[in-house]
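All protein chains of the complex are present and in place, except for one that has been dropped.
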């Protein structure tokens, strides 16, 4: 288990079908690479990527904003309960080796900003175009960076 | 003192002369309006705005990322010591009524993102152009929003 | 304003009449000494001490656990909104020069423990008797330590 890479997936709590499917694929790839997934643990992109990882024998960690581990989506193996609301975004960004941002709004943007601030590689799929993000067109491309 | 508005100024720990002067002017206006300034408490833009507020009889609060109140710039009246590193950015964003972003890099971007996420008005001076920010050309314009 | 001492008062969200009155007296003394009060910003001991300080022209800071500044009791001048639940206890302990614990339960105990951990003087009134706390019998005695 030790020295496995931890990959963060950043994204919102709701996701349209197309985004959900891309996030699922990202989770699948993370699991196939035998990496650990870390995310915010809730719904939308977080659920999709956790499902993709879990259904491919990956290990999933959810850094939850609320105070109840029951808030975690059903595909989270290890719920870390922070009760720190969005301040937990800093923990996700600190704990990952590489981050993949998918879609998302201002919450996701705060995670992206933290990751870039901490010098992490950030791959972006259908998300903000901030200087420092590596934009990915096709999900398969992420394999080159993992 | 009660019910005074709290204005956050978001910005980096280093500032070029021109930016420093704009931030000083912003601090001056905040003090003249009799509002409370909240910021990250360190150098650069944070120091300039604190100096501008302080030299005009304002009240200044610094939400410090480190564990020592001595880290505060000399113009901070009330150092709040978090020892939470950048996660303290969420506190600045939560505590303000209005935010003014000046210059800055990824740390500032995380603060902007939090403010927008929490539904705060964000005025931007020489900073990121994110959807949701109201870009300000001339520092005097901020008076319209305060 | 600068270099004023910041005194933390640690205590619970409910308080019996006798405790409320002691906390009020503590707040009064803090204000008379011209120090700044920092506390958790809610009810019970926090409200009583804020009221005592406020009604004697003191300055009061509430480090709120929730996400709304409206949670602050009516005697808080400056609400700092953390949305970090009890993790904000560490901020109170870090930010004070001296702490005074009054009554309280496990939440207060976590604040006491943090203060002692950070090397702060902790005065205790009707509270836990932990090695390191200076137990105070009569509220007036706190003047010796402030």
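Per-chain residue numbering starts at 1, and chain names A, B and C are given in the order in which the chains are listed.
Following the convention adopted for this analysis, contacts are C-beta pairs under 8 Å (C-beta built on N, C-alpha and C of every residue); 3 or more make two chains touch, one makes a residue touch a chain.
As the structure is a prediction and not an experimental result, all values here were calculated from the model.
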item: Touch criterion as defined above, residue of C:53, C:72 or C:87 at the omitted chain; value: C:87
item: In subunit B, positions touching the absent partner; value: 67, 82-87
item: Interface with the undisplayed chain - residues on subunit A; value: 1-2, 4, 6, 36, 59, 61, 63, 67, 69, 76-84, 90-91, 94-95
item: Residues of subunit C (touch criterion as defined above) contacting the omitted chain; value: 84-87, 89-91, 105-107, 109-110, 112-114, 116-117, 128, 130, 132
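We adopt the following convention: only the chains that are shown with their structure count from here on.
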item: Subunit A-subunit C separation of Cα centroids, rounded to whole Å; value: 39
item: Euclidean distance of C-alpha centroids - subunit B vs subunit C, Å; value: 27
item: Multi-partner residues of subunit C (each touching 2 or more other chains); value: 67, 82-84
